[in-house]
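Submitted below is the structure of interest, expressed as structure tokens.
Only a single protein chain was left out; the remaining protein chains are all shown in position.
The letters A and B name the chains in turn, as written, and every chain counts its residues from 1.
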Amino acid sequence: MNEQNDRKLNRRRFLARAAKAGLSIAAAGIIAKTLYDKQGPSAQPPSELVTIPDFSVPAMPGRTISIVKGRDRVKTIDKAIDLLGGIERFVKPDDTVVIKPNVAFTSVPALGATTNPELVAEVIRLCYSRAQAKQVYVTDNPINNPSSCFTISRIGKAATSAGAKVILPRVSFFKLTTLEGGKYIENWPVLYQPLAKADKLIGIAPVKSHSRAAASMSMKNFYGLLGGRRNIFHQDINTIIAELVMLIKPTLVILDGTETMVTNGPTGGSFSDLKRTDTIIASCDAVAADSFGCSLLGLKPADLPYLAKAQSAGAGTADYQSLKPIIANVT
Amino acid sequence: MKIVTVRRISQIFFFTLFVWFCIVTTYGGKFWQLRNWPANLFLNLDPLVALGTILTTHSLYSPLLWALLTVILTIIFGRFFCSWLCPFGSIHHFFGYLGSRNKTAAQKIKLNKYRKAQSIKYFILIVLLIMAAFPSLAATLQTGLLDPIPLVTRSFNLILLPIADGSVNILSVTQRFYETTFFIFAFFLAAVLLNFVIPRFYCRFICPLGALLGIISRFSIWRIGKNTKTCSNCKSCEQHCEGACDPSANIKIAECVLCFNCRDDCKTKDNVIRYQAKPSLAGEVTNPDISRRGFVLSLASGFLAVPAVRLAGKIKANWPHNLIRPPGSLAEPEFLKRCIKCGQCMRICPTNVLQPAGLDAGLEALWTPVLNNRIGSSGCQLNCIACSQICPTATIRPITLDEKLGKGSFADKGPLKLGTAFIDRNRCLPWAFGKPCIVCEENCPLSPKAIFTREYFSTVRDGFLTVKKVVGNTIETVEKNLTLDKFATGDYYCSLDGSQKGKIVTNTNNAITISKEVKFAKFPAEGSTIHIQVRLQRPYVDIERCIGCGVCEHECPVSGKKAIRVSAESESRSADRKLLL
Partner (left out) sequence: MAQTRRKTPRHESVISLFLLAVLFIIGLSVVIPQFNLRTSRTVVSAGAAKTLDSLLDSIVLRRTPDGAAGFEPLSEIAVYNAENLYEKIDGKAPFYVDSGFEKLLTNWLKSQQDDQLMFEFYVYDMAEPANAFSVFSVQKRPDASPLALFETNFGYRTENALLFVQGKYYIELIGSAKSEPLFNAMTEFAKQLSAALPDQRQFSMPEPLIAAGDNLIPGSIKFYTGNALGFDGFDNTFTAVYKIDSSNVTIFLSDRPDESSAEQLVRDYCKFLIDTGAEEKSADIDIDKARMLDFYGTIELVFNNGPVVAGIHEADDIETAVKVARLLNDILKPDTEK
């Protein structure tokens, strides 16, 4: 009898101990996982985190997104911006404006892999002559060699001819940032220098298909503000694109669907990859712009998971119809 | 096969592995050099390294994840690390065995009885952890001083292997030499010799890692204990008890190192001592034996130790300028939070320029790596990033060659600078003594060089001579005390009334021959004065280019206090030590 009690007591004690051991192991494992640091320390002490300023302007219901059909890019973009209230609504006198086009590749404008330089030049012209901006900068962190990209895409020349300054990325221009609620953008370098002294940020992107993300439009355009070995995010491309619009709140995005790259994106290579869809979208909401833009590629918003992700994070709406887009034609 | 046999094999295996890893911590690709041997394995497995860096940096650097394995196995099985794995422990085990070999059984039992002083190691652990956990910048990682794995690693790396290799020179072409190693050695030797007083002295009384593992093993599933009540109390089990944990009575689980000697020594047929899931029938104590007073005292000491150690005044304006850190090092406060003083970087440095710091950099920096350009084969090699690749805690960040040289994507940041070289014009041969020398400029590895020279002519002592007669290109002097061929080195020039110069080819004790290529416009008249001048190339440092690699300092022929010395101004790792805007 006594032995049985002894054994019972021992078993209870053993189980209690085993449970405590299990909990300690779990605790050790959790601590290790949360504090796990794959890359090691960076050259700068971690306290230098920056926040990207919010560049958006106050919303005007019914004047959030405009969709204009036209063959001539310059006329079409002018109309699109005017329908939203004109450049003066977005850029105020003496503002410093940063334009972020897609300059990712050493690709000539005709191939449609980069932003059309005419558009960049026209937006710069509007900022200076109509909005009386103080200074306009054009910047991007390209995938290929930066100076070749700005040269071959002709965006560099278009920018400087229009009176803007091109900012090529340098290592010291990148600062670490962490997106609150973000999974990937944590202590990650962003091209902060041009944004730090800017008042307004305008993104200009072409509509392209993308083999990984299905489409590369105004949201993915902001990938060009990330630094570091950013290609690792391609493994979860939809989350990172959503995080981009959570991180960056632009003043205005312009989505160029004049010649849409429908196959072989994002680099294309043949003129036959492009289809004339003659549409330009101007929007305060990049998610809405993309959710219309995908139709030019023959896709539906449901085909782009990042739209839903961005919408549920509150970074915009995937239902562009609800914003009452202003539709127009330009001959 | 007895379990103690396996334990001994395990000790020999891991000790051999440890020594092998110390040997292969040599720069190169051969079989006995680094290649991709896991030379940091023991440091990575060490939970105190991981815990220390977690407290100071709030992150677990990825190679240290191995420590989780040790922790989990200790939680389940107990303090196996101490008697199965730890190379330092194996050394103590061996010397303890040697020391008590010829003693009687009763003497041995007495040596291995539990002593209250064994709780000192817990206090040491607490003090070290508090110092590491101190909030923000004040935190400092000093666990490396007493943590056995870094301790034994640096002892082997910096003393034992250089001594062993000194005569055969296999690992290194020349004898490797490290400063302050006397104290490192004294430390090591003291710890080893104390085993002759009490076996496993270090393990029982001092080792903070043992203390940590003792605390973690509280909930171990299996533990040593008595299985039956038919123990004759002969205490044979305590003859070789390594942990001094009292297996015959109330066994102190936190002290038991799972050597299983008790089980091996037990004379009873009934197999009294077992490794079992139920507690010992003779009673067991799982908590370390720390009194509350002792605990509070050690907490307080830990807190006070930090400012006391920092009051050495080596911060902010009074920073030590001759503390040159390896390329890729973090800024000093971050550096001191990560360095465990293991000596791996010093061992792998192919030029032997990395040395353990002494006390002049502050107590906290003791035995951390610094460059001493006078020692070794040549400053910091331009194309070498060995130290940054081997540092187990990323105190020296794992940089790429591009970052070190300022190429590729780092082209705008420029090369990493360790400091800047300063010429001491009071000691430099061409500056102070009129002796030609451009060794520093020749050896500067950069292209374009960071040292440039400017020509300067200086009249030598007793160099004012009076002309007696001129024959062709030879000038006879009135003075007859010139040393034969003293001016024939090609550095000496004869200057006529301060303007025209001609290179002197040879001289006798009263005549000077000028090079035939020189055509004097006007020949010196009899009775006029000529100057013998030495042509000097005086070196200047271009502080925009200099990266502080120390090659110039190493080569400077002024071998005592060098005439060109690297100082930590402009080191890349510290934003506040710039020389230039």
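The definition used in the following text is that a residue touches a chain if its C-beta (ideal position, glycine included) is under 8 Å from a C-beta of that chain, and two chains touch if they have at least 3 such contacts.
Please read these numbers as outputs of a predicted model, since none were measured by experiment.
Visitor: If you put the missing chain back into the full complex, which of the shown chains would it touch?
Guide: So, spelled out: the chain left out of view touches A, B.
Visitor: For the full complex, which residue in A:Pro169, A:Pro189, A:Gly265 or A:Pro325 touches the chain that was left out?
Guide: Of the listed residues, the one touching the omitted chain is A:Gly265.
Visitor: Out of A:Gln132, A:Asn231 or A:Ser322, which residue would touch the omitted chain in the full complex?
Guide: A:Asn231
Visitor: Could you tell which one of B:Arg101, B:Lys116, B:Lys229 or B:Lys267 touches the chain left off the display?
Guide: Answering carefully, the residue with contact to the hidden chain is B:Lys267.
Visitor: Out of A:Ile143, A:Val171, A:Leu299 or A:Ala313, which is the one that touches the chain we can't see?
Guide: Residue touching the chain left out of view: A:Ile143.
Visitor: Could you list which residues of chain B touch the chain missing from the display?
Guide: Considering the whole complex, chain B reaches the absent chain at 1-3, 5-6, 9-10, 13, 17, 29, 31, 35-38, 41, 266-269, 271.
Visitor: Could I get the residues of chain A that touch the absent chain, sorted low to high?
Guide: Per the touch rule, chain A residues meeting the hidden chain are 104-106, 108, 110-111, 143-144, 210-213, 216, 231, 234, 263-267, 269-273.
In this text, only the chains that are shown with their structure count from here on.
Visitor: Centroid of chain A to centroid of chain B, CA atoms only: how many Å?
Guide: Comparing mean C-alpha positions, chain B is 47 Å from chain A.
Visitor: Under the stated contact criterion, what part of chain B meets chain A in this complex?
Guide: 54, 57-62, 65, 68, 71-72, 75-76, 216, 218-221, 277-279, 330-331, 334, 338, 394, 397-398, 409-410, 412-413, 572-573
Visitor: Applying the document's contact rule, which stretches of chain A touch chain B when the two form their complex?
Guide: 10, 13-14, 17-18, 20-21, 24-25, 28-29, 31-32, 35-38, 40-43, 45, 170-172
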